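Shown here is a partial selection of chains from the complex, left in place.
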Amino acid sequence: MTEPPISKELVQKHGLTDEEYRQIESILGRQPNFTELGIFSVMWSEHCSYKNSKPELKKFPTSGVGILVKAGDENAGVVDIGDGWAVAFKIESHNHPSAIEPFQGAATGVGGIIRDIFTMGARPVFLLNSLRFGPLTENKSTSAVVAGNNRKLLKGVVAGIAHYGNCIGIPTIGGEVYFDESYTGNPLVNAFCLGVLRHDQIRKGKASGSGNPVFYVGAATGRDGLAGAAFASRELSEESREDRPAVQVGDPFMEKLLLEACLELFEQADAVVGVQDMGAAGLTCSTCETASRGGAGIEIELDNVPQRESGMTPYETMLSESQERMLIIARKGKEKLVRDIFEKWDLHAAEIGRVTDDGLMRVKKSGRVVAEIPAAQLANDAPVYHREARPHPAAIDTRGTTADTRGTTARNGSHEFPNFKNDREALLNLLASPTIASKNWIYRQYDHQVRTGTVVLPGSDAAVFRVRCGETEKYLAASADCNGTHCYLNPRQGAKMAVAEAARNLACSGARPLAVSDNLNFGNPYKPENFWQLRECVEGLAEACRFFNTPVTGGNVSLYNESPEGAIDPTPVVAMVGLIEKKEWITTQAFKKAGDLIYRVGGAGKGLGGSRYLKELLGEKRGPLPEFDFEKELMVQEAVRQGIQSGWIRSAHDCSEGGLAVTLAECCISGREGIGATIDL
Amino acid sequence: MKARIIVTPKKTVLDPQGKAVEQAIHHLGMECVKNTRIGKFIEMDIEGENLDLTRKKLDQVCKDLLSNPVIEDYRLELEK
Amino acid sequence: MKFGILQFPGSNCDQDCFYAIRNVLKEEVVYLWHKEADLQEADVVVVPGGFSYGDYLRCGAIARFSPVMGEVKKFAASGGLVLGICNGFQILTEAGLLPGALLRNRSLKFICREVCLRVEHPLTPFTLHYHKGEVIRIPIAHGEGNYFAEPDVIAELKKNRQIVFKYTDAEGRETPEANPNGAMENIAGICNKAGNVLGMMPHPERASESILGSADGLKMFQSVVYWLKINRAGQTPSAPVRSAEINLAAV
């Protein structure tokens, strides 16, 4: 099969600008061939290079006393939890594949994030997920057909997550699900995974030591999700629906074997030099990134790569996104040990090449060189763009001023707030709205008790998991939060409040926050209003993470989240992890005993701006947002933590969507036996 | 009328179940078995006489419900 | 006492059972790799939950052909104690060690929640620490737990008191609402005629510490240790022990 000649049209089809193409020619010192063009297009796509968001991501605080592996260095960040133990965690998105094929899109999203964790040498112990869909029932802005499709997407995504998590035996113990018009046609599927490891078990993804063998381990390569990475960087417009490359299919059973085999191999102290999972951009990304991190080169022979389909071209093999595959750089002389361990788990470990010292990524096919690119420049020198930003019309107080009663430009223009005729009916409607209502019908389909560590079952503020650290035990709390409506109305303050809410959820469970992983879900960055939302949210997140002393250990940026009607609400999901020092401090939201006193900590909220009440009952999305003050927020959280540690507090619940009324209702109904409460406003 | 529908994963799509079953068959001593693929078999009775109309309607049901066109193919057999 | 936990590719609850036995029950426990036909002189064999072989074809359909299962069959025939949990129960039915089969849940959905079980038969080696009719709280997590058997087999199970656990409500009433998956007779767990092989869908290892919400499951493991002790006082049973004939006087 002769490779097509390089033409202007072919370069554009690969999503590369003329300027980027000239930079490729200067790096190579010649014209790239078709395979090399494909490799650059996938490595320099938004999904892999973050070229449009990198300058913003630099604003995050990433260092801190407990940070053992920083954001950006490896597949996932690692944070100390004491006594020589640590946790590796990260959140990642699989939004575009899930819009095309919800079951496999969500399933492979879970599979990918799990691989990022055990690649660091950690034993994955629990999952969270953060999901967003369009409305499930017909309403003013959603037709019956569209609502039906949203239900189909939700059903497929939940079934996919359940299938993968249940089969591989990692519990899904919490998360959040939102329903809003802006996610119609472009659902958000963010998956979070946390793993546990000793400090001395941390594994790095670098290829070093010239002559060391490079092993390809796991599933054979097929034409799955070809150029999925580049594909994810194009909007889900009508024409992208036709060019649906083969969607990736996940095999959780194969991943369970891969997981156990890798962890068993990592126990052999000096057998493994570096390890990297093959995520987006598969073989390409894993080879050049490990080489560039190790300051070395890498040479592979495609004839040795196990292939599931016949006649695959170098272009297809290098760009394929088949799932459940790893790259392992072993120490010379340990080849037999690597093969034996993988044979035990019925897996094939194919030696496909070796580390070199010329800094080049060289790919051969039947001995003939088909691609030769400087690894470091391919991995790190993607262009960086500083996009134009222009305030989004919907955001009112652009500088996060405190709430005022100035007129608002609502999506549908009405100004004053309604008076309440019937509170009881309003509360029942709020409690029945899918975003607030119990998600038991969803998480009941996830095995949330395997690994016998789930101490607080799903449905409380934060998930709490008992982690076995050798002979001792530790109690971790984790929460994923974001209110897209708040970020739509005021991105900067909305992002601050997302971090604050995650911290509050942890405080209510008795935990002290440690660190954060974030999943930034935004629209097309080439539209100035979308980019302005991204910048405002990033700066808000960074400020809040500095204030709460929770560094960002890594995460994911998903752009081009738009459907034909327009961009989604800006959704910077914050996944925060905390530690509960003592078992007695574990606290849940349910009222425990009649006669207990109920306190509201932090004063009364003012106004209904950005509230669920306006959105669910009046279909309006308008501000101004309630006031937000860092100092007060931290005092409230410290007070709750202090109360819990002193034994005064039996239960605590964060007051968020739906306000005080919904919060009190949830405290009553989430315990085992129904319990009531009388409140004097 | 009797309808039989066979839904199989597309050739290019990974079929982990097929692979696992093939290995098990080899363990039972039949190494001569190759490219095993597993799919769904759906059979049903349909009232009505008009073969062509039924086939047309059933084809649509196969595309919308019984198979996932992104990753599966289907074959439809219809007899009196 | 030495427990042996089978490990198939795809088993998930093997480590949970290992932890419950070693750290909570504080008894000796080893993993038994499915490729080795060797039970390492275990006194009790646990077939754990999970998705052996990815549950391809049918849950447990492929696992039963693993080399270790041959040994498990001989061990069971000689009266050795075998406990199959969730996927383990499915494997034991596929292997013919227990009658019937586990079909897909009637709701067609995977269910993970706590259920109430009524102890129907307290004189098996696994239930000595419960009394008849006691209601215990144990979690389930499965997609194929809908027990099925032909009517004559069901009649046989009743006659030989082989139904050990039934799904009930908190007061021990056998109601349709309390049946999570459509299992016949609300069956949650059965044993073989001799009483030394038990298969159940709920996970006792997930109810072995109060911090997890219930410790009712730990009594099953304690019961097995207790039964082995009173039998070791005699001699290891060569003929299958009729559970009802346990020599309680020796207690």
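By written order: A, B and C. Residues from 1 in each chain.
The working rule: contacts are C-beta pairs under 8 Å (C-beta built on N, C-alpha and C of every residue); 3 or more make two chains touch, one makes a residue touch a chain.
The structure displayed is predicted, hence computed values, not measured ones.
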item	value
Formula of the whole complex, where the shown chains each stand for all their copies	A x1, B x2, C x1
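Here, only the chains that are shown with their structure count from here on.
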item	value
Chain pair showing more contacts of the two, A-C and A-B	A-C
Centroid spacing, where centroids are CA-atom means, of chain A and chain B in whole angstrom	36
Geometric centre distance via CA averages, chain C-chain A, whole Å	38
Residues of chain C whose C-beta touches two or more other chains	53-54, 56
Shared-contact residues (touching 2 or more other chains) in chain B	16, 20
Chain C residues within the chain A interface of the complex	9-13, 15-16, 19-20, 23, 35, 49-51, 53-56, 109-113, 139, 141, 143, 203, 205-206, 208-209, 211-213
Residues of chain B defined as touching chain C within the complex	16-17, 20-21, 24, 27-28, 38
In the complex with chain A, residue positions of chain B that touch it	9-10, 12-14, 16, 20, 23, 68, 70-71
